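A single protein chain has been omitted; all remaining protein chains appear in their positions.
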Amino acid sequence: MASTYGRLFRVTTWGESHGPALGAVVDGCPAGLEISEELIQHDLDRRRVGQSKVTSPRSEGDRVTILSGVFEGRTTGAPISLITYNKDADSSKYDAIRDLFRPGHADYTYWMKYGHRDHRGGGRSSARETWGRVAAGAIARQLLRQVGVDVYAFVRQLAGIDMETFDRSSIDQNLVRCPDPEAAEKMVKAITDAKESFDSVGGIVEVRAENVPVGLGEPTADKLDALIGQAMLSIPAIKGVEIGDGFNAVTMRGHQHNDEFYMENGRVRTVSNHAGGMLGGISNGEHIIARLAVKPTSSVAQDQQTADIHGNERTVLVEGRHDPSICPRVVPVAEAMLAMVLADLYLMNRSARLEHREPGQELIR
Amino acid sequence: MASTYGRLFRVTTWGESHGPALGAVVDGCPAGLEISEELIQHDLDRRRVGQSKVTSPRSEGDRVTILSGVFEGRTTGAPISLITYNKDADSSKYDAIRDLFRPGHADYTYWMKYGHRDHRGGGRSSARETWGRVAAGAIARQLLRQVGVDVYAFVRQLAGIDMETFDRSSIDQNLVRCPDPEAAEKMVKAITDAKESFDSVGGIVEVRAENVPVGLGEPTADKLDALIGQAMLSIPAIKGVEIGDGFNAVTMRGHQHNDEFYMENGRVRTVSNHAGGMLGGISNGEHIIARLAVKPTSSVAQDQQTADIHGNERTVLVEGRHDPSICPRVVPVAEAMLAMVLADLYLMNRSARLEHREPGQELIR
Amino acid sequence: MASTYGRLFRVTTWGESHGPALGAVVDGCPAGLEISEELIQHDLDRRRVGQSKVTSPRSEGDRVTILSGVFEGRTTGAPISLITYNKDADSSKYDAIRDLFRPGHADYTYWMKYGHRDHRGGGRSSARETWGRVAAGAIARQLLRQVGVDVYAFVRQLAGIDMETFDRSSIDQNLVRCPDPEAAEKMVKAITDAKESFDSVGGIVEVRAENVPVGLGEPTADKLDALIGQAMLSIPAIKGVEIGDGFNAVTMRGHQHNDEFYMENGRVRTVSNHAGGMLGGISNGEHIIARLAVKPTSSVAQDQQTADIHGNERTVLVEGRHDPSICPRVVPVAEAMLAMVLADLYLMNRSARLEHREPGQELIR
Partner (left out) sequence: MASTYGRLFRVTTWGESHGPALGAVVDGCPAGLEISEELIQHDLDRRRVGQSKVTSPRSEGDRVTILSGVFEGRTTGAPISLITYNKDADSSKYDAIRDLFRPGHADYTYWMKYGHRDHRGGGRSSARETWGRVAAGAIARQLLRQVGVDVYAFVRQLAGIDMETFDRSSIDQNLVRCPDPEAAEKMVKAITDAKESFDSVGGIVEVRAENVPVGLGEPTADKLDALIGQAMLSIPAIKGVEIGDGFNAVTMRGHQHNDEFYMENGRVRTVSNHAGGMLGGISNGEHIIARLAVKPTSSVAQDQQTADIHGNERTVLVEGRHDPSICPRVVPVAEAMLAMVLADLYLMNRSARLEHREPGQELIR
């Protein structure tokens, strides 16, 4: 539904990068959930830029204010309105591209669709829109926490450099959010190199959810896989998504790819997890694993051939302080989107059967 | 919304593989579109199985009947109900798996979610459900035809064998729907080999739309990329989807991946098409290109370790006539899903601006 | 959403009065509910016509077949497809009105909206469309039965004749479904009189739900009142709906209209029920009461002034066998619609709070 994600846990984001403010409205969050600005800010701080040489030096106003839906520290069931005010309002630097279409950006398509566009900083197509997603995602994660679900993401590959070891505690300890400290160092260097050659690099972000109840996802249109696909491909700069073994599954044989079942403490488990935690579009209790293809940032400080709104061929040089790789900033957004999908399906699943029991609590007793 | 695809062009499928019938209801199709059972049957025939050694020898009743919404050969704006009756109703062969969970299938997750399942042939999670999608997709394609959009798909890779040449006219002339006749031959052999070793193989299906108007797709949650992601990952056996260069984009640099613009006959075009026909979630007029990772079929005639609904560890041997590769059958389903997404967004785009003109008809005059 | 009612318990109807068949697809019904064709047929039989002189002598094929979603007598969570075949397919009698707009009918507006219409028997705007609503409503009622909710309706006023006594058991024992046998007799006579003067009469139908749990309804757009309003005004021939005292409340004073609270067996009750069972859009545990204004049937066998599709002024005489009053047939439809609204909100309410308990089971223990 255009700017709204979700069926029961519904998130509507609004705001442009150079308007007065940005925000999100979370509707359908159950009452009784403990929420605070600190809790949301914690996730928002992870998407901040400006701390280092590998990300953009812009200073963004990321501070969240809760305007509604929370009373005495708990959600009331009413829509939760989250807002932040834009501080860095100088948009004169965008005047040069007022009538130009930047390659790789949405300038041309917005112009053609709407016949009118806010050219300042990409307007609605700016990565700044993801502020609302991360803020709303923090609420979804808090909801999931009540049922023990743990969502996290990291950079798996950047500029062709693969992670080779996995240490979850390292993720937030380096500038690229890679769980392999050695690979992280190489990645940082690759970003610096790209920047020096006025270019940008892409990579792969992996997002996971652990301890997911069995039963999340609906059979056909709203398969868990499908909703993850929609959520992830709605993130700017994402050009692909795969579940479990994904594109690697295509060269496997069926007997290899099938995850065999066994019993563990009265619970059905799988020996392997090629399927990435879902079968027939419904979570099976194993880790949910998805990977996102992140394209190299479109803003490169090189001359590029383009056209303008009058139909003239032109040359454009995109100035400004841009991230040579968006990968580290995709991490919190991917976490937020997966959390929103799971929270939504968790609520949806409450109506799946007549006498409802929480999924995963019943098979063997 | 569970079993419904789309916002304005809405398709609801229903029916189980071993129930009396299957169908789809298409709601929101504009009035005045020429539709006939022949037109729909043409697409349905492409998903049929049974003609050859590489696909399942089952005989399915695929014959479509239009029950409503079409009068004197044209749509009336009322819901279009499409139905087919199941002929092959012997489900006794599934009795052996009544209380077993087949690895790679949805048996376990359905059981946990619903506490009650139709074990015959996978019930609702069967590939048979895609009948309704292909039937509805034929109507979407007819709608797109009015604006000149051409949707097609093909097998690009199977069992690790890549296509090396592209001849569109070859696609329907071989059993695996590959546009490279030589690769097709190798693929057929790979399938035969898999079958003989009681195994299955996966592959990559590519789906394209040509001559797409500029402007299809909404900015955030309903990006064209996002809705393609949802649509494709809702197809059984699909484990990944990529747009344009997709996962190959991750090792490119920004100046390589950006598609530069030029003018052609008063129209803005791109020199390359790394983006796969969309920018900022909105079609840019270039070919739409998506690729799907198809896992090897889960039904393999080998002993596999599993559990039953009582919590016992068991061994299961999935009998029956199953496709060693689902790839050729994914082709018409992928076409149908892309057509449904584009038809829906085409209708949605009619409300994008105050004085509406068809997208792509205005920039330079 | 056009032809779909409900958010979680979603009902899509399809079919025209003179097409080959009509049906409904119920999506989102929880698994595990006992459903049979007999159960649904029971409700459908109540909407049948042809038994008497006060309703139309047409013989309609009302027999329901369940095509999907039910296995071994219980719902599986999959979409439930319901179908009936039209038997009386002679539509030649409608040839005379092929290019005419019947006053009070939807001929003109459909023609203007769609530019193409199925003129036979009103097509989609026919009361025949309500078959699918009653069939789907029977499933909703079965769901409500599990939580003890009892939904029923009756004719309260017809041709200006009011009921004066209330005996629920009388409702189905007279031709007009009035709970007052004496008033019923007068109503029957009024209908006969109307018929003899080639005219028709209107009336008021009341629909109630008893033993409704507290908590059904959402705060703003999806208030219980609002969804009842949408549901009832979507029934053909309904021109008004009121809740509780409705239009009689407008001349009351606040202290009279407010329902004061008291305690009864640890449960909060109201002394009166002017509000009709809801406060702030949410059920309060008292009887839900709504009344519908039913206009006199539009089909009257008198000459009426009209226009045709070519812009000529014409005279039309609507022939055929029509009900002089639709009120008795509105009764089962109103029951079905209220049941669908309540079932939907019952499922929706499951996600209202973090630790869910059934509404109404907790206040005082």
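The chains carry the letters A, B and C, assigned in the order they are written, with residues numbered from 1 in each.
Just so we're on the same page, a contact is a pair of C-beta atoms (placed from the backbone, for glycine too) under 8 Å apart; a residue touches a chain by one contact, two chains touch by 3 or more.
Here the structure is a predicted model, which means the values were calculated and not measured.
Per the touch definition above, the residue from C:110, C:131 or C:346 contacting the chain not shown is C:110.
Touching the chain that is not shown, out of C:148, C:181 or C:280: C:280 (per the contact rule at the top). Considering the whole complex, the residue from C:40, C:204, C:288 or C:343 that touches the absent chain is C:204.
Although one chain is hidden here, its contacts on chain C can still be listed: residues 1-5, 7, 13, 101, 103-106, 108-110, 112-116, 124-125, 129, 157, 159-160, 194, 199-204, 214-215, 217-223, 225-234, 236, 238-247, 249-263, 266, 268, 270-271, 275-276, 278-284, 293-300, 302, 304-307, 309-313, 349, 352-353, 359-360, 362-364. Although one chain is not drawn, its touching partners on chain A can still be listed: residues 1-4, 10, 12-16, 19-23, 25, 27-28, 31-32, 65, 67-69, 71, 74-81, 83, 110, 113-118, 123-124. As for the chain not pictured, it touches chain B at residues 8, 28, 30-33, 77-78, 143, 146, 219, 347-348, 350-356.
To be clear about the criterion, only the chains that are shown with their structure count from here on.
Centrality annotation: B (chain centre taken as mean Cα position, compared with the mean over all protein Cα atoms). The centroid of the Cα atoms in chain A and the matching centroid in chain B are 25 Å apart.
A separation of 44 Å divides the Cα centre of chain A from that of chain C.
Averaged Cα coordinates give chain B a centre that lies 38 Å from the centre of chain C. For chain B, the set of residues touching two or more other chains reads 1-4, 13, 110, 113-116, 124.
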